[in-house]
Structures are given as C-alpha cells and as structure tokens.
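Below are the structure tokens for one structure; questions will follow.
Here the complex is missing one protein chain, while the rest keep their positions.
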Amino acid sequence: MVIPYVRGFFKYRSLLIEFVERDIKTRYRRSILGLLWTLLNPLLTMTVMTVVFSTLFRSNIENFPVYILSGYTIYNFFSESTNSAMNSVIGGSSLIKKVYIPKYLFPLSKVLSTVVNLIASFIALLLVMLFTKTTVTANVLLIIFPMLYLFLFSLGIGMILSSLALFFRDIIHLYGVLLTLWMYLTPLFYPLEILPAWTKVIVQINPLTSIIEYTRLITLYGAIPPLELNLICMIPGVISCAFGLWIFYNTQDKFILHM
Amino acid sequence: MKKKLITLVLIIASVGLLYVYNTFINRYYNSSYYNVEITADVSEVVFENSDTGRTINIQLNNNSRRILSSENNVYLSYHLLDSNENLIEYDMPRTSLSKINPFNDSIFPMNISRPSQSGEYIIVIDLVEEGVCWFSDKGNETLVLRTLVQ
Partner (left out) sequence: MSDNIIEVENVSMRFNLYKEKVDSIKEYFIKLAKGTLHYEEFWALRDISFSLGKGDSLGLVGRNGSGKSTLLKLLAGVMKATSGSVRVGGSVAPLIELGAGFDMDLTAKENIYLNGAVLGYSKKEMDGHFNKIVEFSELEEFLDVPVKNFSSGMFARLGFSIATVGVPDVLIVDEILAVGDFKFQEKCQDRIQSMLKGGTTLLFVSHSAEQVMELCTKALWLDGGKMKMFGEVSHVCEAYANS
C-alpha cells in the first residue's frame, strides 16, 4: 500500500517543485521590496515588540530581542503555513476537477514554500544575535531539528485543515480566531514561569512552546538541548503528520463532490 | 457501527497518549533547578608544607533550565570533614560564579584554604543558593575529594 504512494510521489516531484516555485513567485511578484521583505518583516515586528513589552518583563528576561524573535519566527511559520495549506485544496479545485493529481501535493507545497520564508527569518535572527552581541556558537546549526519538528507538525495540521475547510467553509474563519488564541498561549513575549498553574499546563502542552524552547536554547544560550526535549518536540510532529495523513487519505475521494 | 467503535477507541487512545505526553512535559519543564554536575581536574588535594591554600579547577555542568550565576545568589563552596566523615565546618568560603547558561558548562578556579592541623581530611564540594539552600539539600550530587595536609 505504501509503494504506490512512493512511486506516485516520485512521478509528481516536478509538479511539487512547480507548485512551490509558483507560490514563491506569486508571493513576491507584486511587492516592491520582494525578498527583502522576508528579512524586514521579522526585524520590524521584533523591534516593535521589544519596545512595547520589554518594560514589562525586562527584569525577567535578558536579551529580549533574541528571546522574542526566536519565538516569533516559529509561531509565524506555523500560522502562515497552516493558513495557506488550509486554503490549498479549495484553491486547487480547478485542477482536481479535471485531472488526477495526488491531492496531498496541495497542502505540502504550501508548507514547503513557507519554509523559504522561515529560512529568511532565521537569517534575520542571526543578524539580531550578532547585533546584540549574543555569543553565536556552532550549536545554532542544530536549528535544523526544530525546523524539522515544526515542519512535520505544521504539515499534519495543514492537511487536516485543508480537508476540513473544503467540507465546512466556516472553519476558515474559526481557525483565524483559534490562531490568535494560540498565539497568547505561546510564550512569545512572556516567560513561562510567570504563569499560574493551570495556564502553565496548557502552555506547556502546546507543541510550539517546546519547539521555541529548543530554538531559544540553541540561540540565546548556545546549548545543546537534551534528548528529552527532542522527544517532546518530535512526538507532536509525528502524531500530527500521521493523523493528518489518515484524515486526508480517508476523505480525499470525496473532495471532488464538494467542489 | 464498527466505524463508531474505532473512533471511540481512537479518542480514548489519544486522551491516554496526551496524558503520557503531559507527564513527559512536566518532567522537563518542572525539572529541578538544582541539577549541576560537579567535577574537578584532580582526584585529591594535597597541601605541601609551604602551601597556605590550593587552587583547584572545578567544572560545573549546568543540567537545568535556568541560568546559574552569583547574580542569582548561586555560589560555589565546600564542606570540611575529617577522615572519618565527621563534620568539622559546614560553611566554608564562597567562590563567585559568572553566568552559566542552561545546559552549558564552565570551569572555575576554586581556592581551598589549608586546614589548621595536618592529617587526612575530606572536602565535599557543593553549590549554595545563598539564603535558600545548598544544592545537596535538593538532591544534587556533590564532589568528594580526599585531602592530605602535610
């Protein structure tokens, strides 16, 4: 059962590349600054957030700019990739109605094109680290791991959403609300320690929290995160992907009936 | 009917998994602040006739999530015992620590003052959070070094 899928993926790898290229081109076709904007956006957000929030939490958090930006790049990737994946199947309906394409290519291509954005924001993060004279150790190369965990997690959620949004259009609006709530339940601009017990439990379970913790350990503190944290980050990714694939696989034959 | 049963099993399994996952998470996020591995570059301290003090290099591996530093009232120190493990002096002089980041390690030179009488001693190297507790009180392993005063 798996082998035809692998063969299918191989055959359509050109199409996947086409989709990703098209996404990236469309994203920057109309903007003046283009690719430069991917660098500027996180820098600007970080500056504003630092100015606004550092007076509240300066005593608790040293190196606030890097603290905030490391969290923001992760959250932003999640929000952007899942949002665009959610609309991907609906957006691909003109193709799906006329020709056979492996449908998982739609959410997958959206998440992949957001990775390009992620890499650019990590470069911005590196610049901020240098600017704030944070010691940059070789351990920053470990960033590949939280990237992978985050990718898996976002892909799974994206697949579930892309399927659900086709059948229930109001999910698109609902998810926007959920994302905002999710942002407040992620320790972007506050330290985990100040939270009351029950809130802390929820924020700890949030997979983004652990991925951000991992990122902060390797950037702010130049440390090698313990194996335990790797597992904590990996498990939601694997489960989300498995669940996403399962839901997608079981509903994809019905897609065309709702287009 | 079968589909409903499978969905129910999956829901129960997910809740169970979530609970197990939460335990893991608690273990990490609520892990002890007092988790430091202490090692030295020597296995025993020997005071020659002329030494008034000896300096040994202590490596501290911070295995906790928080920053260790004297700015946060954390210091390096030791306890002095005789060769039969009877306590002579608990509160020995403190050595200041510069910042050790989470999951990082650093080496600090530590000065051990010469005990007044010659003979065999045991020094127990420990960390203290001033005004709160010793790290050994919270279960952190200390470093035990045989000491000889000639």
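Order of writing sets the chain letters: A and B. Residues in each chain are counted from 1.
Assume contacts are C-beta pairs under 8 Å (C-beta built on N, C-alpha and C of every residue); 3 or more make two chains touch, one makes a residue touch a chain.
Keep in mind the model is a prediction, meaning the values are calculated, not measured.
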### Query
Of the chains that are displayed, which are in contact with the missing one across the whole complex?
A
### Positions on subunit A contacted by the hidden chain, ascending
11-12, 14-15, 17-18, 22, 26, 94-101, 167-171, 174, 253, 256-258
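What we mean here is this: only the chains that are shown with their structure count from here on.
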### Task
Over in the complex, which subunit B residues touch subunit A? Could you list them?
17-18, 21-22, 24-29, 63, 67, 101-104
#### Entry: Residues of subunit A that touch subunit B when the two form their complex
192, 200-201, 204-205, 210, 217, 220-226, 228-229, 231-232, 235-236, 239
